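A protein chain is absent from this complex, but the other protein chains hold their places.
Which chain is which? They are A and B, in the order written, and residues in each are numbered from 1.
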Amino acid sequence: MNLNYLTRRLGQAVITFWATVTLTFALYHMMPGGPVESMQNIILQQVTTSGGSVDLEQIEQMVALYANIQPNDPVYVQYIDYWRQLLFEFSMGQSFSHQEPVTTLIAERVPWSMFVSVYSLVIGYTASILLGSAMAFKEKSRFDSIMSSIMVALQSTPYYIVALLLIYSVALRLGWFPTGGRVGTGVEAGFNLEFMTSVVHHAALPILSTSILGIAGAISLRGNAIRVLGEDYLRVAELRGLRPTRIATEYVGRNAILPMYTRFMIGIAGVLSSSVILEQIFSYPGMGLLMYNAINIRDYPLLMGTLIIFTSITIIGILIADLTYGYIDPRASGGGGTE
Amino acid sequence: MKSEPIAEVENLNVAFPMDRGESRVVRDADIDIYQDEILGVVGESGSGKSMFAASLLDGVVEPGVSRGEITFNPPDGGDPISVLDLTEEELRRFRWDRVAMVFQGAMSSFNPVKTIGAHFKETLQDHNKNVEEGLERGRQLLEDLYLDPDRVMDSYPHELSGGMKQRGLIALSLLLDPDLLILDEPTAALDLLMQRSIISLLREVQTNYDATFVMITHDLALLSKLADRMVIMYAFQFIEMGETDEIIWNASHPYTRALLASTPSLASDIDEMKPIPGDKPDPVEQFHGCSYSSRCPLADERCREEEPPLRAVEGSTTQQTACFHYEDAAEAIHLPSSPQEAAESAAADGEGQ
Partner (left out) sequence: MSDSEGDTQSELEALFEPQGTVESLTRWERVKQQYDLYVRAPLKVAINDWRTVVGLGLLILFGLAGTVGVWFTAAPSSGQAPFLLGPFENWAYPLGTDVLGRPIHTQLIHATPAMFQMILGGAGLAIGLATVVGLLSGFLRDTVVDRVLMTIADVVITIPGLPLVMVLVAVFQPRNPYVVGVLLGLDAWPALARQIRSQVLSIREEHYVEASRIMGLRIWTILRRDLLGQLTPYIAINAALAARGIIFGSVGLYFIGVLPFNALNWGVMMNMAYASGALNETAKLHWLLWPMLTIFLLSVSFVLLSQGLDSVFNVRLRARHAQTAGEGDTSASKGEHDNA
């Protein structure tokens, strides 16, 4: 692993984080009428429902409290201040609706969303690897063409339709799984079997629906494997009398999966994306549902906060992929990026 | 040198099913390969020579099929092995242990994600050999091929030059001490200097390790300096075979003579030389008569009707040719230089490199 490559990947991660945070800051200012005017109504609503009254100065203070933006400072000071609070106070403002710091709200939800995302990635890609290699080994067979057709169907079905069909069939009709929530009512949280079974039981359908996102990988794996099957080193391995299991795993498998590895990690962006819709369908209280609720009442600080965290998780995922790729593919350490 | 045959090939046919019919890329090949010899197989690209070579370890790529009889006689006195009748597992064990093969794709003959050492190790493991002793032998082989074993074993393929990979592959091919080594254009992808040094290495290795070589090439010049015996292939058939001297000085088949004639000083390879007039035959076609008849200046009615069998050239016990008119060939296809001149320039060429 060379240092240049390492710094380049780290630099990319920093730039992406900077760009995202700056984007959220810019968006506050791009709202019609600027941050104060656009948030005024929402703040007023919150306050009046609790029976108080406010003047403009108080609203400005509240904007500062909620959005981490001091409306009266020059923009560059606002910007520096926005960053200062994020980096040194871990503050992304305060939610209008929950009256709690955004950071606290998100921190409570992150593990649940990650749980679903990571498992659906793993399941989706494992399935696609198995299917793709089976299709490649039986290229042009009946199995291959039937599977290819099924793949077209799966690729054409949005994950939320899969979710609805699953809810209808296995949850409502058959009653095997709950239709929503993340844990059964009355189950005590903690390291006990009942709790863990309940968690898995509730997460099963969201995970299954999301894992369909990875299934398209089967087609690229099939392509990769067919390409590897035509490589000289594979023929030499056969002539060398290596065991078929070794050829299948260490030769075909490894070389066919390699090009997918970085994509696997970028896939986390897609999976997190889908959580916004899926968690609403399954009323699964993760970050996606938090964001969904935030958008309905225009809870801007919470929206910006979730966007920053969603991006940060993806940045970390891609960074891990980039940094470990060098260990998996000896050719990559020289650099060359993510092509 | 006429020792026992290590491999007997009888009536070998290699065919590929194709849209337009069956493509027969080796037709009725018969030959004995003797122990400790270097047998050269020459032909234009697409003449079927690689397919013949691959058949010796039943390694023709799918969907190609080798049919016929290939009998391997283990030099250590074991029972004869019928190569084409082995089960999958038997074949796996037979390959590389008895017959190994180095072919032209050396640049990509190694798994890109494994070190060279790992290739040595897995080969030993999968053939149930003692890994430690085997690796020691591997290091010795690398050293014999002028490679630094410590460096090469720990390197990944992309870290080595083409010549180093090719030598690494040759070392790997000798790892299990095979009785027969097939070299299919082992130097095709290398520059001239590297080619010559690999050839001289091969010669050393052959003497040191008592191996039998079958060497496939279209580089007639190179082969004439290395091979004990030569087979000429044209249009998927053997059309002439004999000791190297006999082929060079007394070529009897018009095609062989045309080859020699168009190889000035035996130094350039066949594909660069001035072409032999006429089209190359199609492997799907069933031809009548002699396959070379359409390009041959000697061809007559009989040649177009009847297929000439491979038969002994008069006055030789080793040379065979498949031509009805071989006696007239010398006159019809005149070689530009006399045998003496050719020998001198060939020798000079060999020393010079």
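Here, a contact is a pair of C-beta atoms (placed from the backbone, for glycine too) under 8 Å apart; a residue touches a chain by one contact, two chains touch by 3 or more.
Since the model is a prediction, treat every value here as computed from it, not as a measurement.
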{"item": "Touching the absent chain when the full complex is considered, from A:Ser97, A:Ser273 or A:Thr324", "value": "A:Ser273"}
{"item": "Omitted-chain contact residue, chosen from B:Val61, B:Leu193, B:Ala312 or B:Ala332", "value": "B:Val61"}
{"item": "Residue touching the undisplayed chain, where the options are A:Phe96, A:Trp112, A:Tyr300 or A:Tyr325", "value": "A:Tyr300"}
{"item": "Interface residues of subunit A (partner: the chain not displayed)", "value": "12, 15-16, 19-20, 24, 27, 30-31, 140, 152-153, 155-158, 160-161, 164, 167-168, 172, 219-220, 222-223, 226, 235, 266, 269-270, 272-274, 276-277, 280-281, 291-292, 295-296, 298, 300, 303-304, 306-307, 310-311, 314-315, 318, 337-339"}
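FYI, only the chains that are shown with their structure count from here on.
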{"item": "Gap in Å, rounded to a whole number, between the CA centres of subunit B and subunit A", "value": "57"}
{"item": "Interfacial residue positions of subunit A with respect to subunit B in the complex", "value": "231-233, 235-244, 246, 250-251, 254-255, 258, 328-331"}
{"item": "List of subunit B residues in touch with subunit A within their complex", "value": "57, 59, 61, 91-97, 100-101, 103, 105, 107-114, 122-123, 126-127, 156, 158, 169, 172"}
